[in-house]
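Of the protein chains in this complex, one is absent; all others appear in place.
Moving on to chain A:
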Amino acid sequence: MSMSKLTLKVNHELFGGLLLIGIGAYAYYHGQQYAFGSLARMGPGFLPQVLSIVLCAMGGILAVTSQLKPSSAIDLQLGQVLVVAASMALFALLLRPAGLAPAAFVGVLVSSWADREITWPGRITLALVVATLSSLIFIAGLGMNMPLWWG
């Protein structure tokens, strides 16, 4: 199956810099609710606020100097991101109610979707093998505390 892909012709340093400024600004804003204190008696907000400012400053330098470097294409594999995230989220949702074996089976069925070449029989075989293997290793072998099957 063909995966959706987003190709951006952007300056990755500019985007990277802006991302850092965004994270830093948010961390600073959120960190203001914690007491700052003084050098001798630092409050819980001291380091978070200082680090947020440092991160913003680094992002700023990166964004400003980004113009010295040429833009290049970024291929964001959105389809692959979605499939991998969905397969893990399904595994997380199924693990407690359904047990390890069914959760692993469904997880592999979904995550194998991201590959271009795999066939349906191959996908089902792989899912069965991984479900069996993980049950053997984690529950029978290591005795981890999680259900194997419904109920």
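As a working rule, a residue touches a chain if its C-beta (ideal position, glycine included) is under 8 Å from a C-beta of that chain, and two chains touch if they have at least 3 such contacts; residues count from 1.
Simple rule for what comes next: contacts and distances are computed from a predicted model.
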Protein that the absent chain corresponds to, by UniProt name, given "MBL fold metallo-hydrolase", "Molybdopterin synthase subunit MoaD", "Probable sugar-binding periplasmic protein" or "TctA family transporter": "TctA family transporter"
Interface with the unshown chain - residue positions in chain A: 3, 12-13, 15-16, 19-20, 23, 27, 30-31, 34-35, 38-45, 47-48, 51-52, 54-55, 58-59, 61-62, 65, 68-70, 74-77, 80-81, 84-85, 87-89, 91-92, 95-96, 100, 104, 107-108, 111-112, 114-118, 126-127, 130, 133-134, 138, 142-146
